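Quick notes on the structure that follows.
Missing here: one protein chain of the complex. Every other protein chain is in place.
All chains are identified by letter, namely A, B and C, in their written order; residue positions are counted from 1 within each chain.
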Amino acid sequence: MTIRAGVFGATGYTGLELIALLAAHPDVALRFAASESRAGRSLRDVHAGAPDVPLIRPHDAPVGDIDVAFLCLPHAASATTAAWLLDRGPRVIDLSADFRLRDPAAYRQWYGADHPAPGLLGTAVYGLTEVARPLLPGARLVANPGCYATSILLPLHPLAGVGATRGTVIADSKSGVSGAGRVPKLHTHFVEVAENFAPYSIGRTHRHIAEIDQALAAWSAAPPLVVFSPHLLPVTRGILTTLYVPLAPDWDHARVHARLAQAFAGEPFVRVLPAGEAATLAHVLRTNRCVVGVHPAGRDGLAIVTSALDNLVKGAAGQALQNMNAMFGLPETRGLTA
Amino acid sequence: MTIRAGVFGATGYTGLELIALLAAHPDVALRFAASESRAGRSLRDVHAGAPDVPLIRPHDAPVGDIDVAFLCLPHAASATTAAWLLDRGPRVIDLSADFRLRDPAAYRQWYGADHPAPGLLGTAVYGLTEVARPLLPGARLVANPGCYATSILLPLHPLAGVGATRGTVIADSKSGVSGAGRVPKLHTHFVEVAENFAPYSIGRTHRHIAEIDQALAAWSAAPPLVVFSPHLLPVTRGILTTLYVPLAPDWDHARVHARLAQAFAGEPFVRVLPAGEAATLAHVLRTNRCVVGVHPAGRDGLAIVTSALDNLVKGAAGQALQNMNAMFGLPETRGLTA
Amino acid sequence: MTIRAGVFGATGYTGLELIALLAAHPDVALRFAASESRAGRSLRDVHAGAPDVPLIRPHDAPVGDIDVAFLCLPHAASATTAAWLLDRGPRVIDLSADFRLRDPAAYRQWYGADHPAPGLLGTAVYGLTEVARPLLPGARLVANPGCYATSILLPLHPLAGVGATRGTVIADSKSGVSGAGRVPKLHTHFVEVAENFAPYSIGRTHRHIAEIDQALAAWSAAPPLVVFSPHLLPVTRGILTTLYVPLAPDWDHARVHARLAQAFAGEPFVRVLPAGEAATLAHVLRTNRCVVGVHPAGRDGLAIVTSALDNLVKGAAGQALQNMNAMFGLPETRGLTA
Partner (left out) sequence: MTIRAGVFGATGYTGLELIALLAAHPDVALRFAASESRAGRSLRDVHAGAPDVPLIRPHDAPVGDIDVAFLCLPHAASATTAAWLLDRGPRVIDLSADFRLRDPAAYRQWYGADHPAPGLLGTAVYGLTEVARPLLPGARLVANPGCYATSILLPLHPLAGVGATRGTVIADSKSGVSGAGRVPKLHTHFVEVAENFAPYSIGRTHRHIAEIDQALAAWSAAPPLVVFSPHLLPVTRGILTTLYVPLAPDWDHARVHARLAQAFAGEPFVRVLPAGEAATLAHVLRTNRCVVGVHPAGRDGLAIVTSALDNLVKGAAGQALQNMNAMFGLPETRGLTA
């Protein structure tokens, strides 16, 4: 089987990563890569190391010729494009935030505008692959999760579902700069980032809080509240989240470790480290892995969990491909590094 | 007044920083810089950017000629040298951990050996300058605090003393590589650190826990317990600690901000940022500042505090000089960048 | 004596560096810092680590109250401001390229527009301090040299003047990112620069060629031709130039070394390394030094010279201050790190 794919928004960091992965996937034929701003050029003109893929205008895209479209567009633009595409045939994997929240009111609260296609919200599958797996073969529209959210939700899923944690989970996250996008800003200028390290959107103010809350509420009758502090790391890619997880009675870090090890035992892309080993960016860069460590906190009733992934792979393009594999009945590992 | 100073352990990163500061201090005459391993060379042979200071053998040091000795030695070696020096006249500022703990049993527990000079432990002043100030003019032996401990204890001091916090404070700290010392190790190899980010000694296992516990117990009848997770940042210097501070009833983040702003109002080296602004490494590099931000956590009963300093300055050599200034009756800001 | 100074263009990297140096200079009173875009704010709002200096509108600047104005403005804007200032009293040190070339036709060729104040070109002193020293006390307008040009011209001056080199000198230069300015561009985005290294403006196409040619022609009847290749280094600051210097008969690398050592023997800011030692960025960062190494090339008739400086200090703000010291009769080292 060959899956015919198209990409919208090819020139950002997520688009570049996705096209490199698609180009190397044995069962995918990349039919087109579209870019509003750079149509007529090669992707290689945009990024020296990229494959030589021609960029076309989005409205010239042969959308009737593809089985699946990947959207690496800004929010709002993504929803509009998705609606247009779904009327024309292909299935859609949206890497923006547009279809992650099921409630249009929540979308308005966090994104400051009415949702462009609220009627589609109920049809989208939130594509945290390890959780969404049963729904993916039938999905026409998949909302790829946020990078921070993936690093936080994956290790919490097996714990929230059994009531191992409640109360306030603290997620202290650190991300590489590619997560901030490719449009030059002062806060991504090399001189401002190198030798610096900076928190931002501390507390419960970052937009990924919305999808984290929604997922935990779906998984647990008494979901924990996540307090989330992102920080900007002077590296190009990678997220490490340090989670401080309050435990229910009868739980300790060893039981947390056993629970996570058992829950992810068969998962090709989630690796639970031996007790006491910490997840690091070196475990995950340029792979689709999420690596998880469990640690005693030095007092009862609290465990520390470290969680690492590559924001451009498991946090974006890789998980999108994993979702595509599941949607089309391929092994999830196809075309991905486990 | 000219203070005659000598340095032992001149060639590590702390020694280099200290000598650069001493060389620029208007009231200090640097009498000698001693190094066991590099005696006979210039400090400039060890570090290209350093002043041209001759390195002598420690046992050749004219210790009767100085008013104060700075020890930048490994622990245990430091205590032995301090005891030898105190018998010969100079006052001693020890940048190692040897005199930070008052209890020899705690020293044995954390450092795995008997203390080489237990009789001196009771005489040492724990030199967190802003707190220790009244004791410094009379001190003969000052234990310079740890870099992580300084970033954690400074913002907690005004809170712990009034009972604003109790329970478990989480300190998620991130440090540059100079904190790991200059002896080459695999984990400080450029290729292992660049593009990486890694937790280590998570929970309550890092040695700085001991001095943090001791200080908080001295300041509060119901001290909080600090859970502390250090991480290695791919930068040369700087520490940022993100503190998650549970609050007593009647406290919220605004009151925490007001309390810290009032407590540090007159302090030249502690800057409390306007509400909502986060401390970053850019605020503090190559200065003796500790910069503090206070943030709402998004739920009642919890505040987030960000605290930044330069591990080689306020976290080591700069605070040592600040202590020297206070010991000898000089303005604390002399020779330091506020 | 107190020199009353004002700065125009305070918020770029050069302006920030200059204001930090001026604020620490014992004989300078900084009267104002002007910024078109950020007037009404503090310099600290622009850069977290900067001094708390209010920014005023350029046209509100009390220019009658100052002895010297520093211009850290874009070219063309600088010349216009200089002309306006010189009519009103203060002496001017221009850190832009506007007054480096004496010939208006050369200016038009390299900068693509007519010079805004051609009548002033003949009055400006090209402020490579070690060479320009005799002219500085009487100068009303000083053109501070370019950062690359300084790294190339300083070691060539003693050689060109005695005919030690002729033919084609190759200058392979590498610069940190602050040299590209603070306005965010894709080529200064952290993700594009980190882990990358890139040549640009190779051959004789970079604008600094013009001032290099002009200086060498003034120093030698048979000046060498400089082929110049700049490269962008993934560091925040510093320039290292590797010079390949063809030698006249009777010259070898040892004689080159002796000539440079003798020429710079009394210079506080130029350090000629012992034979065989290479200049590195570590020698010069955050100092006003230019450090020079001389090396055999492994064949007769060629020497290799390495030259390092900090582009923001000796390559810009530091040399400007050194020039100010010389203009006002102060020791050149005042307020600077040698």
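Some notes on this structure:
The rule we apply is simple: a residue touches a chain if its C-beta (ideal position, glycine included) is under 8 Å from a C-beta of that chain, and two chains touch if they have at least 3 such contacts.
Here the structure is a predicted model, which means the values were calculated and not measured.
Summary of contacts with the chain left out: across C:A39, C:A106, C:L225 or C:A248, the touching residue is C:L225. Within the whole complex, the absent chain has one touching residue among A:S96, A:T287, A:S307 or A:N323, and that is A:T287. When the omitted chain is restored, the residue from C:V162, C:I202 or C:A258 that touches it is C:I202.
Only one residue in the set C:P249, C:G298 or C:G329 touches the chain that does not appear here, and it is C:G298.
The hidden chain makes contact, of the residues B:A117, B:V235, B:L309 or B:M324, with B:V235. Within the complete assembly, residues 168, 170, 172, 174, 192, 194-200, 202-205, 209, 225, 227, 229, 231, 233-238, 240, 242, 244, 278-282, 285, 293, 295-299, 302, 304, 306 of subunit C touch the chain that is not shown. Although one chain is not drawn, its touching partners on subunit A can still be listed: residues 47-49, 194-195, 280, 282-287. Within subunit B, the residues in touch with the undisplayed chain are 13, 177-178, 182, 184-186, 188-195, 234-237.
As a working rule, only the chains that are shown with their structure count from here on.
Superposing subunit B on subunit C by their CA atoms means rotating through 180 degrees, a value rounded to the nearest 5. With centres set at the average Cα position, the gap from subunit A to subunit C is 46 Å. Taking the mean of the C-alpha atoms as each chain's centre, subunit B and subunit C sit 37 Å apart.
Separating the centre of subunit A from that of subunit B, both taken as means of CA atoms, is a distance of 39 Å.
Each of the following residues of subunit A touches two or more other chains: 192, 194-195, 234-237.
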